[in-house]
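Shown here: the complex without one of its protein chains, the others still in place.
In this document, chain identifiers A, B, C, D, E, F and G correspond to the written order of the chains, with residue numbering beginning at 1 in each.
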Amino acid sequence: MKKVFTRPKSLKDMPFHYCPGCTHGIVHRLVAEVIDEMGIFDRTIAVAPVGCSVFCYDYFDCDAYQASHGRAPAVATGIKRVLPDRVVFTYQGDGDLAAIGTGEIVHAAARGEKFTVIFINNAIYAMTGGQMAPTTLLGQVTTTTPYGRNREINGCPVRMSEMLAVLDGSAYIARVSVHDPANVARAKRAVRKAFEVQMAGLGFTMVEVLSSCPTNWGLSPLKALKWLEENMIPYYPLGEYKVSGDTTPLFRHDSGADGGLSKNDPAEVG
Amino acid sequence: MKKVFTRPKSLKDMPFHYCPGCTHGIVHRLVAEVIDEMGIFDRTIAVAPVGCSVFCYDYFDCDAYQASHGRAPAVATGIKRVLPDRVVFTYQGDGDLAAIGTGEIVHAAARGEKFTVIFINNAIYAMTGGQMAPTTLLGQVTTTTPYGRNREINGCPVRMSEMLAVLDGSAYIARVSVHDPANVARAKRAVRKAFEVQMAGLGFTMVEVLSSCPTNWGLSPLKALKWLEENMIPYYPLGEYKVSGDTTPLFRHDSGADGGLSKNDPAEVG
Amino acid sequence: MPRVTFREERCKGCEICKHFCPKGIIEMAGHINVMGFHPATVVDMEKCTGCATCARMCPDIVIEVEKEEKKVG
Amino acid sequence: MPRVTFREERCKGCEICKHFCPKGIIEMAGHINVMGFHPATVVDMEKCTGCATCARMCPDIVIEVEKEEKKVG
Amino acid sequence: MAKILMKGNEAIGEGAVRAGCRYFFGYPITPQSELPHYLAKRLPEVGGLYLQAESEVASINMVFGAAGAGARVMTSSSGPGISLMQEGISYLAGAELPCVIVNMIRGGPGLGNIAPAQSDYFQATRGGGHGDYRVLVLAPASVQEIIDLMKDAFDLADKYRNPVMLIGDGVLGQMMEPVELDEEVKPVVLPEKSWAATGRMGRDKKNLINSLYIVPENCEAHNLELARKYGTMAEKEQRWEDYHTEGAELVLVAFGTAARVCKAVVDMFREEGRPVGLLRPITLWPFPAKRVAALAGTARHFLTVEMSMGQMVEDVRLAVNGRRPVYFYGRAGGMIPVARDVYREAGKILTGGADS
Amino acid sequence: MAKILMKGNEAIGEGAVRAGCRYFFGYPITPQSELPHYLAKRLPEVGGLYLQAESEVASINMVFGAAGAGARVMTSSSGPGISLMQEGISYLAGAELPCVIVNMIRGGPGLGNIAPAQSDYFQATRGGGHGDYRVLVLAPASVQEIIDLMKDAFDLADKYRNPVMLIGDGVLGQMMEPVELDEEVKPVVLPEKSWAATGRMGRDKKNLINSLYIVPENCEAHNLELARKYGTMAEKEQRWEDYHTEGAELVLVAFGTAARVCKAVVDMFREEGRPVGLLRPITLWPFPAKRVAALAGTARHFLTVEMSMGQMVEDVRLAVNGRRPVYFYGRAGGMIPVARDVYREAGKILTGGADS
Amino acid sequence: MFEAILIAGFGGQGVLSTGQLLAQAGMEEGRHVAWIPSYGPEMRGGTANCGVTISSRPISSPVVSEPTVLIAMNRPSLEKFEHSVVQGGIIFVNSSLIDIRAGRKDVRVFYVPANELAEELGSGKVANNVILGALIELTGVVTPGAVEKSLREVLPPHHHKMIPLNLKALEVGAGLVRGDGPAAAGAG
Partner (left out) sequence: MFEAILIAGFGGQGVLSTGQLLAQAGMEEGRHVAWIPSYGPEMRGGTANCGVTISSRPISSPVVSEPTVLIAMNRPSLEKFEHSVVQGGIIFVNSSLIDIRAGRKDVRVFYVPANELAEELGSGKVANNVILGALIELTGVVTPGAVEKSLREVLPPHHHKMIPLNLKALEVGAGLVRGDGPAAAGAG
């Protein structure tokens, strides 16, 4: 018997504290698998945010930092500038990255800092109790938009990948989702490519992952995946927004309502 | 005899503290003329930044605020949300707006805050002694890039107008220059349009003005204008980046080396 | 026949594996585990293809999948 | 003939007005003003068209321009 | 007057609404989240605005703008967020703008945790920002007192044109207690603010909201003016509660949640007929130094009890000025003192077995 | 040893380079700009990196990353920027990371001005950030002392795994004075940092840079551990200079620029044969309380002289603990005390005509 | 009188609102009351608990670190809090979900198959109230009348139709203690 699927080595063997059906866990696993497969565990450094994924510094078994809210890109900059031959990644939520940490992410991208950002967009501040995030959809009810997010008051949701792709220093930017097996496979390839581009020294790399928060969305885990597919993807089209250097695009970016990706590759193993 | 040119009323009658040939003064005048011409002096509120233009709160004779470095958009948000029928503008430098204030400007734009930002891009932190700004050109020598701005270390200059235009909340965004009479006239029309779009309640408005800093560039006033034209405009193409609603574009945005504008309208009075 | 094993004590009963199993052979157990959830389990291992879709979708890495090694050639 | 007046004490001698005057009639004075600058001045008012380009380019609003009123019609 | 059960954080919100506050700018953080949740619902009901800012830095500067425009405005956060506001608070104090800032203190330093603590006392009372300035700091100890102090907070802010900080912790914020509340919300008559920069609207002199005094002489004059104001505040606004301090040989000094525990301790002693009392500062700045100094004339020892490694104890020592020994007992990192432990510690002092 | 004229701000930079610092992350602000200018040139010469951050918030977090990676690293700013760093400093202290932070204090509050001041004393010594933590604060009074203390600053930071702050003001930063400097820059042997998170690189246990202790019991234990460390620092690292304190009836207490003025004042008195001395704290935290306490045994009065409305005077009072009157003289908003004025004030005290 | 009651279970079992009901009832009766939830980034959907203090004197700390009564709605809660109950205190064990027995000998332990009894009444949601009924009957900390009144305050109007079911659950719980109900609680 051969193991066709087993827990990646880069993840410490301990349970996640995440809620049932929370896709943070899937993304952790993808990142760990990429680290394992690339054989870079020993020289990888993780930077955890403040958010539901704060304890990811424990889950990833590599050396790690817990950064202050939103500042993971600055912390990663400090690390990578001191240790340029290491592989550094941050793992950040949408409150962390798209709100309080806007300045840090924009300038890390502008400077072309050579680390990888795993950006979990779940359209909510999950850890603190389901407040509106910059990425919360119009009309979405949260604890701080009890009447639904209103464009007049709160403006429109921010598309970070599109915005950061405008900057010259960004080398790889993709938006993926983990709501079904095909997309999980694609997400993993994007993560791998981001790490590769980082290691090639081409610049700033980021993978935005549309992710579910059943608890704060008030939905069952399965309904949450469906909601993600039906509501988030149309507003946040999947695809690669920036592909630098001699790398070729993994998949086409197309802003069609289906996210432009679902027709592509079938689920892929590994 | 009729006065064909005289000091605008909205500017207090006092000398500017700016260096000889500094174009901050031209931009002040344009803004004041627009306020005068639109007859909105009495309900206009200015928000001054920290930067060479910090004292603009004195020059503009309307009510004014002196905001902490980079936070003018947050201050303006507070003002405008309390007094939605007033006309509010911030006046900010590139250090103020594109560095420390990145989070505030991005989110003011994202929320579609209804005020106008006059953004002075002089490719330098002028007030503090000529340090590199996010907008400093590659190769440009400053007090903190004594060997010239290096892409590997500092990344590429940030194009704020392009980046903010990506956001749904921005309603009018233009980049203009004040290095010659034709461009000064065009700059004024952009300022006027920004105020008009603000008053129409369409969203966030910003006019980026390429501006000279003879002192910190180490050039005579005239050479500084020439340097601006020859070096800044190619990297920062002039034009309108966002025109919302039923307003029609003032001028075409074209990223050609001449800034796409010099062929247009001749100098215009008024 | 592939082998699919669940670390039952880590299962949070989210039903994601069940939903995505192409063979429809995963069900939630009637009992609850230490964390208070009804854990997932394969009810008809015969039908399992070892595709590991369940494992790849499980947010809590509860599932391990083994398969006979294919003979080369 | 248009009239161009300079508030000499406010002139910083940047020469911008001089550079952009389409008639080339602005020069810098030999003396310095209280701020230590050689102020700009029109040397040949006859040639002035009252176009106000100088005034519009002056960063320090030193210049005022007056012109005969055009008769309508 | 209806008596209802209310959470501390919600009481802050309702208290603010009843004080005439119509603007809230803030950024989420535990353990104060119920406050923004409450106000996000409540403010629109009274024609007000809840706006979630992109950060605490933005929040405090939005407060700056709104306060300058003459509104009653507040923000709220906890340790890490309050730290980020320090520049803004210094600006607010420098520009003499009234506003209310809530800090529901959590365990620190750094990310620490979200458990109740009092370790931001120095930051609150000494000014964590730069320059010579003070904010008035109120420390309620019950949900009812929260409601009452919110009104005072806004009034004091306007009276002195100065930021007022209300501090509490997760216990105070999350707990529910009965409060008495007027059935109807009475309209609040706000004071005139002729200094507000609202657009001139016909006013003949311009108004300017500013903290820049580039000439040192002017900046010194401004600081002396501020100091005079702080002096008045220190003179007039010291507040405290005496709990069985009459005849107390040992005076406990504690505020907020720690003071609640200390009351139980005092009860334990008083039931045994032993002379122990509690001084509960309600204003932390100005610290009730007058009262402490007076008690130093009668009491023999002081024991400061804090949910920190010892911060307020400095103010107690300064007020006692060496006349009596001042002891300290503290719990840190989100732990709450247990009455029995404080009782033991206090007992040692009463019987002469502790070091100050 | 060559004797050269050097600006204080440049001396900070050269001192850092000679202490083995190779990384600087910062954001421009007056009056410390010559320091980044200097290092932007100098660091690349020694294989180091000068990186201009997008803000002070980013700067201090870059320092966090670099310090966690084991580097000797520093940042620098002034009041407003230091205020913005308070969250980050609390994190650095919480995660026990060594680094050096420079604050060239300017007039406050708010934007204030850029003139020399000492009004960030509370912020520096009490921790302007949240939670119970301390940073070690050094206050040089001459350009030569800057050079000497920079080395100590980095050594102390590493020794205690704690941020060290060096404070000065525009006078100290902008002035040129002669300094003695080794002709050649000696290579510095940096201490091993087995705790640094550098990637495991074969290490069998992972390293983690962290300040989160979600369980209050653990957070308390962490705070107690920190407190023990701070206790050791307070015990071992108090530094001061005595200037004619022997037999002094009146002891002036002043640091930095103010101390320079006070030396002139002491000279004026001593020339008249009057017993006045100066205690110049070199560490502001830990404050040289031992020395002040000892002097309280012999001196009759203390006069604290500050370029603020009175901040360090609290530490003097705490150390004197009521045994002697402690007077205060200060200038604010960027003004520097004038020797003659201090002399007059001190004279009043000596002859019994002032209020404490 | 002084009772410090700790109610603990899974998130979703309604332990917070049960606590609130109890606090409201205490207030209705003129007692000093305080309610406080546990909070923290614990696994969401995981354990939840709250403390309710009801006293004739002002309440010092509302945090219930030494409960006089523990209601353990699931096994982790029993395991976590059993040791903290004061000597002579009371533990209610929801035996529908907890298959172990409490170890303490110095407290009174009652095993209540709350979910089963509630489902017999027609809804598992009132399981807490079964235990609450037992608690009230046993301790008299509040009166049944006050609880009934409080239900009207605590439940939103559109749930008032649930009040009779809630009352029935309370009554079943009380019956257990009195020994006259359909199922007697097993004291350990």
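As a working rule, a contact is a pair of C-beta atoms (placed from the backbone, for glycine too) under 8 Å apart; a residue touches a chain by one contact, two chains touch by 3 or more.
Nothing here was measured: the structure is a model prediction, and the numbers come from that model.
Asks: For the chain left off this view, which of B:11, B:54 or B:88 is in contact with it?
Replies: The single option touching the absent chain is B:54.
Asks: Which listed residue, B:23, B:102 or B:215, touches the chain dropped from view?
Replies: Answering carefully, the residue with contact to the hidden chain is B:215.
Asks: Return the single residue from F:18, F:200, F:222 or F:263 that touches the missing chain.
Replies: F:263
Asks: Considering the whole complex rather than only what is displayed, give the residues of chain F touching the chain that is not shown.
Replies: 3, 5, 30-31, 113-115, 170-171, 174-178, 257, 260-264, 267, 336, 338-339
Asks: Taking the full complex into account, what residues of chain D touch the chain not shown?
Replies: Here the touching residues of chain D are 12, 32, 34-36.
Assume only the chains that are shown with their structure count from here on.
Asks: What is the shortest path, in steps, from chain D to chain G when you may only step between chains that touch?
Replies: The fewest touching-chain steps linking chain D to chain G number 3.
Asks: Please report the minimal path length, in steps, between chain B and chain C on the chain touch graph.
Replies: 2
Asks: Could you tell me between which two chains the number of C-beta pairs in contact is largest?
Replies: The chain pair sharing the largest number of C-beta contacts is E-F.
Asks: On a CA-centroid basis, which chain has its centre farthest from chain F's?
Replies: C
Asks: Can you give the whole-Å distance between the Cα centres of chain A and chain C?
Replies: Distance between chain centres: 26 Å.
Asks: From the C-alpha centre of chain C to that of chain F, how far is it in Å?
Replies: Distance between chain centres: 60 Å.
Asks: Two-or-more-chain contact residues of chain A, please, as numbers and ranges.
Replies: 18-20, 54, 66, 68, 99-100, 102-103, 106-107, 127, 134, 153-154
Asks: I need the residues of chain C touching at least two other chains; which ones are they?
Replies: 12
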